[in-house]
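Complex shown without one protein chain; remaining protein chains in place.
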Amino acid sequence: MRVHSLISDYLHEIMTDSSSSEGGTVADYIPELKKMDPNLLGIALCTLNGHLYSTGDDTAPFTIQSMSKPFVYAAALKEHGLDKVLDVVDVEPSGEAFNELSLDDETGRPLNPMINAGAIAVNQLILGEEAAVEDRIAHIRDFFSRLAGRELEINQRVADSEIEHADRNLSLAHMLRSYEVIQDSAHDAVRGYIEQCSIEVTVRDLAVMAATLAGGGTQPVTGERILSPAVARQVQAVMASAGMYDAAGRWMTTVGIPAKSGVSGGMLGTMPGQLGLATFSPPLDKKGNSVAGARIFQNLSQDMGLHLMSTEPYGIQTVRSIRTARNYTVVRLQGYINFAAAERFVSRIGEAKIKTKSFVLELARVSGVNGVGRRMMLEELRRIRNSGVEVWIFDPENVLPDPDLGDGTYPRKQSRRAAFALLDDLRRSASTPTE
Amino acid sequence: MRVHSLISDYLHEIMTDSSSSEGGTVADYIPELKKMDPNLLGIALCTLNGHLYSTGDDTAPFTIQSMSKPFVYAAALKEHGLDKVLDVVDVEPSGEAFNELSLDDETGRPLNPMINAGAIAVNQLILGEEAAVEDRIAHIRDFFSRLAGRELEINQRVADSEIEHADRNLSLAHMLRSYEVIQDSAHDAVRGYIEQCSIEVTVRDLAVMAATLAGGGTQPVTGERILSPAVARQVQAVMASAGMYDAAGRWMTTVGIPAKSGVSGGMLGTMPGQLGLATFSPPLDKKGNSVAGARIFQNLSQDMGLHLMSTEPYGIQTVRSIRTARNYTVVRLQGYINFAAAERFVSRIGEAKIKTKSFVLELARVSGVNGVGRRMMLEELRRIRNSGVEVWIFDPENVLPDPDLGDGTYPRKQSRRAAFALLDDLRRSASTPTE
Amino acid sequence: MRVHSLISDYLHEIMTDSSSSEGGTVADYIPELKKMDPNLLGIALCTLNGHLYSTGDDTAPFTIQSMSKPFVYAAALKEHGLDKVLDVVDVEPSGEAFNELSLDDETGRPLNPMINAGAIAVNQLILGEEAAVEDRIAHIRDFFSRLAGRELEINQRVADSEIEHADRNLSLAHMLRSYEVIQDSAHDAVRGYIEQCSIEVTVRDLAVMAATLAGGGTQPVTGERILSPAVARQVQAVMASAGMYDAAGRWMTTVGIPAKSGVSGGMLGTMPGQLGLATFSPPLDKKGNSVAGARIFQNLSQDMGLHLMSTEPYGIQTVRSIRTARNYTVVRLQGYINFAAAERFVSRIGEAKIKTKSFVLELARVSGVNGVGRRMMLEELRRIRNSGVEVWIFDPENVLPDPDLGDGTYPRKQSRRAAFALLDDLRRSASTPTE
Partner (left out) sequence: MRVHSLISDYLHEIMTDSSSSEGGTVADYIPELKKMDPNLLGIALCTLNGHLYSTGDDTAPFTIQSMSKPFVYAAALKEHGLDKVLDVVDVEPSGEAFNELSLDDETGRPLNPMINAGAIAVNQLILGEEAAVEDRIAHIRDFFSRLAGRELEINQRVADSEIEHADRNLSLAHMLRSYEVIQDSAHDAVRGYIEQCSIEVTVRDLAVMAATLAGGGTQPVTGERILSPAVARQVQAVMASAGMYDAAGRWMTTVGIPAKSGVSGGMLGTMPGQLGLATFSPPLDKKGNSVAGARIFQNLSQDMGLHLMSTEPYGIQTVRSIRTARNYTVVRLQGYINFAAAERFVSRIGEAKIKTKSFVLELARVSGVNGVGRRMMLEELRRIRNSGVEVWIFDPENVLPDPDLGDGTYPRKQSRRAAFALLDDLRRSASTPTE
């Protein structure tokens, strides 16, 4: 489908820009992770209406590792409610590395569910204290599968290898036991956590899982309502303040996307109400984040205006109408054209299939266009023209100045008078308004 | 105007719910602050299109105190650019109280501009190192006045009183000097900072100032473009991670509004792309935040869906059309009806003035309605009916179930057939679509 | 023997003063410790020449617990030398509780051998990495037995009970493994450490073991040279700075005795070059130190001038001579009479057995007398008189003013002239000068 290749091309471009000579090293603390090909690189993006775009090594499997933390936290919130879970794990940033203790001195409560101590404690909440490890893991694997929309499997080789090198996590588990935060044996608690980390995903899976959070709990592809909006909100809020360990302030200012990374080289992010993102590139920086992943997130944030603090207003009813009359297809847009809006436009055009001689893009009600929105609109116009259709734009407010189609040519400009005549025609035509 | 009283009534209700027996004590470290009336209580809210709603003691003046920090940070970013300012003050949360040192051990760079040490360093950037205190303060007062849209004054009694009890800040200033982070004398640096804190505002001023950040730098009332979107974004990102000192994680999860408070009892918040908020109530909790203010922010967040992680999609083109035909005024809404959308609806109805016998609210394209949106729509319908107009709703998707107008009565339901006939009429009428 | 009863009486008095209504609670984290009788109370003191004094429950056995740490540290220093041991465990105070991690961030090296993490690492040094737990423990038990001068046994019930509640220590051991500070399995490392802690001792054993350190490594009763002076010095230096966990400064100023306590309620201390001390009373304060023990140490420090910073000069040649002539026994003392000196005096008198009609104590060369010295001398004189001997003192410098023998009576004063005549006689007598 055209929209896919257009947005995938865009992602490919971002990926290429971000990946050149990044440095970093593949996690080497266990043999199985060390084996990963450092050259693998993939990006995926999933909108709330379930459009999934990806590029690069988007079907390469890797273990979910710490990116499992927000989702098991979500499962625990769903199972026990916020208050019970808060009794066990707090939501404060630790300003420390992922494998630090960061427990409350008196209660032993881990500072947040994104550090290992917190994640081990959260894992133990699943199915209650008395549950067997196998049942807990089966439940989590099933839950993750529903989030991803396909059956996920555990990479048992990675899990076994991790268990052999689990001293740090065993240390955390014993400490949690000493505070009576967990009841299970340290070994079982760590095994449960490690198996949760060993579920195998692709960037496409992660993007869909992230989009489920971004959309308030509804899996955007299957449409299944998996989490309540309150749970989705809580998980994303904790990712925003504690997901990237230390340097939380720098991440918030320069990227502004609630995110979580894993030592396998994956990284996922959510823009609440907009979309889910994921990247995969094994080489890590010293803090254990994927080097290329962090760069891609930063570039996407800047280029696409994906930032929690973005002040660009956005609307989901971008395409006001698509009507045809007298050999014209007229598409009227409205609102602010950012990535989500442009994606909507390109996606709708693809569905509509233009069979008329001419195509008119009406921008009179568009309040603004950001960088990625402009690029996507122009690219789409170029493709329409290349398919043999004459392309016009009606842009009385000049929101799309200098509309070079990428090859030095321009769409034709519709005069105000001709535009109104055309719109008058359309108003009388029988075609139903869309959306 | 009706919309004002409706939303102001809503704010009043929130205020009343939040203020009962809150506890807390008025700041007493300087005599002038101690004099404040603990019973003062006000709320204001400003949308990006410049609608300003307020209730309670909304014209009571108080000194801006620490709430000056984000705005002087904005002024410094505007004057020097991000890199230069980052050289002087970092953007990491400190997890400490506002008056802690929180300097980098080696460079002396304050951890962020929201703690006093950072704010003193940022103040010194205004007009450059060589500037006189008087010029710096004149510049800041002018800048704040533009943000508020009216001439603001310095409360010199408070400033003088603060300077007499400024040991903590003088300590910080000397420490900054020892690291050569600032060059000015400690006394002058602190005086500059204290005068900046002594600029007098009301909750209405603060809401407008906050809305200027939320809207990407454009003052929503005067329309003046004061800051770039990049600066507005940076300031709000730092407020999000460092604005509420410690307990940043709890604030992010339960409130989710980038915010800043002051010892005078004020608190301001921004929802990027949506609105600015402010409250005023002098009694403070132990951390120095207004007790009632924090409660009101939490209630507004929950009730209005104002939360960075809110997954409610929202559109600014709420009112699809207002048309009249055959004694009917038909208002067609679209998108998700949250507070911002409902405010748009109520505001437009107020402007339109209904003179027909009947009023039809068409909800066929509404994707959802949250709590505050529902309350505002029903209240508006009740008012219309009370003005003698017959009220109908056409709600084929049942997005507004059980539309009790607050007195046990309901609007009339439009049948599908009658609705389409009416719409067909409208389609042929000459009235121009709106918005 | 008289001296024993005299000094033991003194200890008994100190004990009685210290024990009334002290508060505290017996360690309850494992059942076996919880069983201890809270009313047990004992004190023991051992001089460098092997005199051992004790009072109260001085034969009640209890597990050595953390008081094993200095001795296993000594064993490791003896086996591997200082540099090798320093590579594994540092010597800095942690300012933290005994069960905190306190590891160097980069190397994982524990801060000192007195915290559990350090002690576990030190335990692993005994007999080298490859040793079996059983061999290590057998070695340590043998080593402790040589220090105590009798065969010590492990209380296996306590050991087994501790192993069941060893999460905190297992956490530390896994963390040490993760840094590769230790190689053994976490379970074995902790078992080795717990068995070392479960060796059963009495206060008398501990006093002798402490005196071995105080005397530079020579067991004062058996005379066996067990440690080098350099090792004894190192161990006591680390006890001085890190033995009492936090509050190191307060302990150094008010008590000034290098010390170590255990959760069983024991406490041991050393005065380098002077003596070893031990107390036993199960109720603990919140930091895990014996309440009565800490009080007794403080009282002994004040009363006996036992303090590292004591500026009282002391000499070991206290008793210059004991000679008999013409029905007189004349004892000449010299130097400063503190506890150690008085003990020497009382001890020598007991050996000498006075058969003459009169006893003369010559104090002309005594430079000073502290509180405990005065009490012990007067008490000894009272006993001599009560045995039917006439008691005189010659004190030209008045170093023992108002020598009330405790019952309102005084020894007779020797005049200068009579004294010199007597001394002249003695000079001509054949009795050999002593010491």
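Quick notes on this one:
Note that the chains are named A, B and C in the order they appear, and that numbering of residues resets to 1 at the start of each chain.
Please note the rule applied: a residue touches a chain if its C-beta (ideal position, glycine included) is under 8 Å from a C-beta of that chain, and two chains touch if they have at least 3 such contacts.
Everything numeric in this text was worked out from a predicted model, so none of it was measured.
Of the chains on view, those touched by the hidden chain across the whole complex are B, C. Touch with the chain that is not drawn comes from one residue among C:P93, C:G266, C:G373 or C:P411, which is C:P93. Of C:Q234, C:S281 or C:Q414, it is C:Q234 that touches the chain left out of the display. The hidden chain makes contact, of the residues B:L52, B:V91 or B:A186, with B:A186. Touch with the chain that is not drawn comes from one residue among C:S8, C:Q65, C:S264 or C:Q334, which is C:Q334. One of C:G24, C:P258, C:G293 or C:G373 touches the chain omitted from the figure, and that residue is C:P258. Where chain B meets the missing chain, the touching residues are 101, 167-168, 170-175, 177-178, 186.
Remark: the residues of chain C touching the chain excluded from display are 48, 90-93, 95, 112, 213-217, 229, 232-234, 236-238, 240-242, 246-250, 252-253, 256, 258, 272-273, 307-317, 334-336, 367, 427, 435.
Quick note on the criterion: only the chains that are shown with their structure count from here on.
Contact topology of the protein chains: linear, an open path with no closing contact.
Here the spacing of chain A and chain B, counted between their Cα centres, is 28 Å. Averaged C-alpha coordinates give centres for chain B and chain C that are 68 Å from one another. The set of chain C residues that touch two or more partner chains is empty.
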